[in-house]
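Only one protein chain is missing from this complex, and each of the others stays in its spot.
Coming up: chain A.
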Amino acid sequence: MHRRKLLLSALGATAALGLTLTACGSGDGSDQPIAQVSGGTAAKPIVTLDSPMEKPDLSLTDSDGKPYDLLEKTKGHPTLIYFGYTNCPDVCPTTMANIAVAVKQLPAAERSDLRVVFVTSDPERDTPAQLKKWLGGINKDFIGLTGPFNKIQQAARSVNIGIEAPVKKKNGDVVSTHGAQVLLSSPKDDKIHWMGMQEATSDNYTAALPQIIKGQNP
């Protein structure tokens, strides 16, 4: 019964995003203002938001164990933010790999201007050292952040990303969640104007990043 409730609330969180992401994501989550997305939702892998969102105000610990103030460190830089966890064989590494492939193709100056921030949704297991090791296998310039789960969840909520505290089942298996979208902010106003959907491929990011880095719609 308890587990069922958890699953239902997971579905609710997905529905609250109001975006058709998965086959099971339909519902009528109406307790949160949903992100307004222009054009078709499911069809576009990287969507432009009608109403840009503030970047989440997050002060966490980076993969070197040093304090990292997201707003301060990414101010004036085009920024990609993704909530996920490293103990994930499926969507998280694929999403980060897609971004890494696109980033690799940028000119060096743009590459160093860009901030790619991976915020863990499973801070208990994702220590700074674990983040460093995992991101090192993707792109060592990517920033990994960890800290208290409540803080991370709250920040994710502020940008309409639903994540839940990892749940340890009786058999020791941990059930974790990752955010479904990548948030992309403009260097012009430091606001989130775009969302990369789970379906977005490395080609989609490769095509979109050069514009986004300039603060233009892809």
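Convention: contacts are C-beta pairs under 8 Å (C-beta built on N, C-alpha and C of every residue); 3 or more make two chains touch, one makes a residue touch a chain; residues count from 1.
As a working rule, contacts and distances are computed from a predicted model.
Trainee: Just by its UniProt name, which of "High-affinity phosphate transport protein (ABC superfamily, atp_bind)", "(2Fe-2S)-binding protein", "Hydrogenase formation protein HypD" or "Copper chaperone PCu(A)C" is the chain not shown in this complex?
Mentor: "Copper chaperone PCu(A)C"
Trainee: Touching the left-out chain: which of A:53, A:71 or A:175?
Mentor: A:175
Trainee: Out of A:53, A:71, A:97 or A:207, which residue would touch the omitted chain in the full complex?
Mentor: Checking each option in A:53, A:71, A:97 or A:207, the one touching the absent chain turns out to be A:97.
Trainee: Which parts of chain A face the unshown chain closely enough to count as touching?
Mentor: 7, 10-11, 13-14, 21-22, 24-25, 86-91, 93-94, 96-98, 100-101, 133-134, 137-138, 162-164, 169, 171, 173, 175-180, 198, 201-202
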